[in-house]
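What follows is a single structure, and I will ask about it in a moment.
Of the protein chains in this complex, all but one are displayed in their positions.
When the chains are written out, they are named A, B, C, D and E in that same order, and each has its own residue count from 1.
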Amino acid sequence: MPYINIKVTDEQVTKEQKQQLIAGATQLVVEVLNKNPETTHVVIDEVPVDNWGVKGKLYSDLKKLNV
Amino acid sequence: MPYINIKVTDEQVTKEQKQQLIAGATQLVVEVLNKNPETTHVVIDEVPVDNWGVKGKLYSDLKKLNV
Amino acid sequence: MPYINIKVTDEQVTKEQKQQLIAGATQLVVEVLNKNPETTHVVIDEVPVDNWGVKGKLYSDLKKLNV
Amino acid sequence: MPYINIKVTDEQVTKEQKQQLIAGATQLVVEVLNKNPETTHVVIDEVPVDNWGVKGKLYSDLKKLNV
Amino acid sequence: MPYINIKVTDEQVTKEQKQQLIAGATQLVVEVLNKNPETTHVVIDEVPVDNWGVKGKLYSDLKKLNV
Partner (left out) sequence: MPYINIKVTDEQVTKEQKQQLIAGATQLVVEVLNKNPETTHVVIDEVPVDNWGVKGKLYSDLKKLNV
């Protein structure tokens, strides 16, 4: 506790970036809520670009159009 | 806002079907709740058939039995 | 199967609107993916306006500013 | 996009703390992944202390024991 | 790790039942996957009966009809 889930599109997120996301999210709940980092879990979901939609369109199509 | 998550088994969902799911889910919250489509996000999760269970059984096993 | 989760801010969504969201989301996966409506589940989460953020701000604050 | 969900126990999280969580989580994905803050959503779930378990025990019971 | 989420309709689940769900779910991943119970988290979500749908209908309506 806490449990943090970060969902982003699957676009070559590096291992170093994942380390930064996990360190940063953990630090955030430690600083703001005084939570114990030992029991703070973070899960990163990388969603395929054909599986995320916004504005009623596929993200992969919006990206091609540079919208 | 809103955020909609659609979980289905991973059985060859086509890109066109994903477009229809995203367009349809977005239209639904626009029509029913008058939400802004610009900020409506839809994420589709395709779950492997060995990772979904119902009736206490693996979906992949039920499917073979044509249940 | 499928399982659909709709997250919206908690702003007086009526029972009738919930019925429409559930009927519409179910119909969507039936039409697009030929899924069985009998086993299609929809869960609506109404998130307090102080618990949703976008653009780095609380939704409740953005709403007051009419952004 | 991205979508971040923070689950914590429901223990008097203040509005100011929620603002800090949302600002911090948004800044994190902007800095690490160069994401657009305009479309970054954060949802905070406050879970009742009787509904969170760890070590096979209720959090509310562990808390009483000061574990 | 692991993280288990149990979603049920909000129908007077008692504290004792919650204890049993959390103990049982934890024991399950310990026995089947040899996971560490110390770091196993379980979150129970009680969903209002007007917010869960199946067969395209509200659960609260199906319940009244004894379906």
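Everything that follows uses one rule, which is that a contact is a pair of C-beta atoms (placed from the backbone, for glycine too) under 8 Å apart; a residue touches a chain by one contact, two chains touch by 3 or more.
Remember, predicted model here, so these are calculated numbers, not experimental data.
Q: Considering the full assembly, with which of the depicted chains is the omitted chain in contact?
A: Looking at the complete complex, the unshown chain comes into contact with A, B, C, E.
Q: Which chain B residues touch the hidden chain?
A: 7, 47, 50-58, 61
Q: What is the set of chain A residues that contact the non-displayed chain in the whole complex?
A: These residues touch the chain not displayed: 15, 18-19, 21-23, 25-27, 37-46.
Q: Considering the entire assembly, which residues of chain C contact the chain that has been omitted?
A: Counting over the whole complex, chain C touches the hidden chain at residues 1, 3, 39, 41, 43.
Definition applied: only the chains that are shown with their structure count from here on.
Q: Same or different for chain B and chain C, when you check if over half of the residue numbers at their contact belong to both copies?
A: Both copies, chain B as well as chain C, present the same residues to each other, with over half of the numbers appearing on both sides.
Q: Could you tell me the distance, in whole angstrom, between the mean C-alpha positions of chain A and chain C?
A: Measuring from centre to centre gives 21 Å for this pair.
Q: Counting only residues that touch at least 2 other chains, which ones in chain B make the list?
A: As it turns out, chain B has residues touching two or more other chains at 1, 3, 21, 25, 39, 41, 43.
Q: If each chain is a node and each touching pair an edge, is that a line, ring, star, complete or other?
A: Basically it's none of the tidy shapes, so other.
Q: All pairs of touching chains, please: list them by chain label.
A: The list of touching pairs comes to A-B, A-D, A-E, B-C, B-D, C-D, C-E, D-E.
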